[in-house]
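The complex appears here minus one protein chain, its other protein chains still in place.
And now, subunit A:
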């Protein structure tokens, strides 16, 4: 085996070996670190890429929304609110379900049969009563009643939202159930009136009344919205001239009436 002669040499060999060992370990450590670093970096970049992609998708969507003229934030909230008020959304809440069915009583001889069946006017009275009692949303046989909804007799059926409905009629209303029910059960009110003719009328209070959204379409063929600027310009004169206009209108009406009478008279004379 190798024999080392003096102390000086031993120390130098010792130092060289320390350096070698140190270098070997550092090299191995660094190598592992690079690999880890590469993996870490790849992971970091993947995460970052995903984030950026999500951001991009969001922004693209936002851009699309803006391009499509859609709105977001506070305006969106306001729009939702307005939609709900206009009956464009399905509503749910406490309220009553009022069921009406035609009378099964046979009409007494000489009596009008029409008195025993439900008419548009009966439904209108009920709806009016409910509205007066603070109903927030009303539906009639699944048809949402909005400001422009009609209730009108069409032969044996009733036309609501341009749809024909037949008895039995189910009127659902959201509001204070107690108030709604008592408004219908007033002495001399709608239910008492129905009972007299044998028309079945049931009021059921419910914690969960569901009112569907308005499904028809609304278009303004003649009406145009008045923009805020126009309002400012014409508002002053409109209020000023209102009284005058009213007078004028009634004057016109009177005149035309006179004319009509005159023409009738003329016609009579001709005959």
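Note that contacts are C-beta pairs under 8 Å (C-beta built on N, C-alpha and C of every residue); 3 or more make two chains touch, one makes a residue touch a chain; residues count from 1.
In the analysis below, contacts and distances are computed from a predicted model.
**Q** For the chain that is missing from this picture, which UniProt protein name fits: "Beta-ketoacyl-ACP synthase III", "Two component transcriptional regulator, LuxR family", "Small basic protein" or "Anti-sigma factor antagonist"?
**A** "Small basic protein"
**Q** Considering the whole complex, which of A:16, A:54 or A:132 touches the chain not shown?
**A** A:16
**Q** Any idea which of A:34, A:66 or A:196 touches the chain not displayed?
**A** A:34
**Q** In the complete complex, the non-displayed chain touches which residues of subunit A?
**A** 1-2, 4, 8-27, 29-30, 33-34, 37
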